[in-house]
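Every protein chain of the complex appears in place save one, which is left out.
Labels run A and B following the written order; every chain starts at residue 1.
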Amino acid sequence: MTKPIIMLGSGGHAAVIADIIQQLDYTLIAVVSPSSERRSLFSGIQHFASDDDILQFSNDEVKLVNGLGALPGQSLRHQLFDHFTQLNYQFESVVSPYAMLSQYTTIGAGAQILTGAIIQTGSIVGCGTIINSGAIIEHDCHIGTNCHIAPGATICGGVCIGEYSHIAPGANIIQGISIGKNCVVSAGATVTKDMPDNSIAYGYRSKIEIRS
Amino acid sequence: MTKPIIMLGSGGHAAVIADIIQQLDYTLIAVVSPSSERRSLFSGIQHFASDDDILQFSNDEVKLVNGLGALPGQSLRHQLFDHFTQLNYQFESVVSPYAMLSQYTTIGAGAQILTGAIIQTGSIVGCGTIINSGAIIEHDCHIGTNCHIAPGATICGGVCIGEYSHIAPGANIIQGISIGKNCVVSAGATVTKDMPDNSIAYGYRSKIEIRS
Partner (left out) sequence: MTKPIIMLGSGGHAAVIADIIQQLDYTLIAVVSPSSERRSLFSGIQHFASDDDILQFSNDEVKLVNGLGALPGQSLRHQLFDHFTQLNYQFESVVSPYAMLSQYTTIGAGAQILTGAIIQTGSIVGCGTIINSGAIIEHDCHIGTNCHIAPGATICGGVCIGEYSHIAPGANIIQGISIGKNCVVSAGATVTKDMPDNSIAYGYRSKIEIRS
């Protein structure tokens, strides 16, 4: 039996994650969101308006799930992860029953592997990272902490991706490529060269520039 | 127990759909097609040469499945849907047992969700629309009636697509985009801007033009 779960956020990504944890052996006891809007998915679940409301639970009594989405330039997801990790709360990793993971993978705390995602043997997914719907992580990839591999992206074998990087929907990274920290690969881009830290890739056989 | 099914068409899309309904609790009693060519998949199934042959069954005795494919500029699929709907025949929606649908989705009458397709929470798929093999529909999308989301396309969260639009194979639509009615997104295109009715998108960070 796992500990009761508190969800941070109530938007689209939170709903996708809540949908998965309903299918698993979790008990979602509360949703934390300044918004008063409620999806039917969250009906009957306690609603907290402030992150500080979490503090009424001790850090060994509950686990957190990060329902904030991750887009380039948005840091709230990561701030919440860091804030509550420093307070010794634990973030539960969430793996969809419809994800396809090799048993020879390592999934960090708070990582989220969504429906239809594939992760092949020897790959490592860092803490807090999202492998979104239908994304493909081939063998022997190292995906850093707090990354987002968006829906439909394809990451070939042996690719390394540094922390806080964002691989947008439908992007392709060929085998053996190294992508630095805090990078962005644009939607539909195909990366065939290494990317330094803080760079952005766009286009077919992507041009790579330092992010401004 | 569902009503007996009559399939309109006997080509490639019809075969894919027939393959799915064989895996489900349906009884396919007839295939309607002017072509005399027969796949092994349809062996032992009655063959009608004319759409009018359907009229020997009352509209509460059978259900129809639309096996016509959908490509830009081809309207036969939609004409048949409209014709038999006006005669009060019902089109059965077909969902592959290998599709991955959130239970918080709404699937219209006659919609077809194929193998490996993903539909996330809060999304709506209109009547007669095809979500083809391995296509990804993220959370909170509204896909209109009589659309075709082709194989391997990725539709991100909160996208709206108007009726009769065609998203070709491997296309990517980023989050929150609004696509009008009767639009075409070309194969492999990436759409990052809204599209007005009757427009076509092509290329990386797609150019958008009114369809001629």
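As a working rule, a residue touches a chain if its C-beta (ideal position, glycine included) is under 8 Å from a C-beta of that chain, and two chains touch if they have at least 3 such contacts.
Nothing here was measured: the structure is a model prediction, and the numbers come from that model.
In the complete assembly, the contact with the undisplayed chain comes from A:174, out of A:29, A:109, A:127 or A:174. Check A:64, A:80, A:118 or A:161 against the missing chain and you find that the one touching it is A:118.
One chain of the complex is left out; on subunit B, the residues touching it are 12-13, 15-16, 18-19, 39-41, 69, 71, 98, 115-116, 133-134, 150-152, 168-170, 186-189, 202-204. In the full complex, subunit A touches the hidden chain at residues 100, 102-104, 116, 118, 120-122, 134, 136, 138-140, 152, 154, 156-158, 170-172, 174-175, 188-190, 192, 204-205.
Going forward, only the chains that are shown with their structure count from here on.
After Cα superposition, the angle needed to carry subunit A onto subunit B is 120 degrees, rounded to a multiple of 5.
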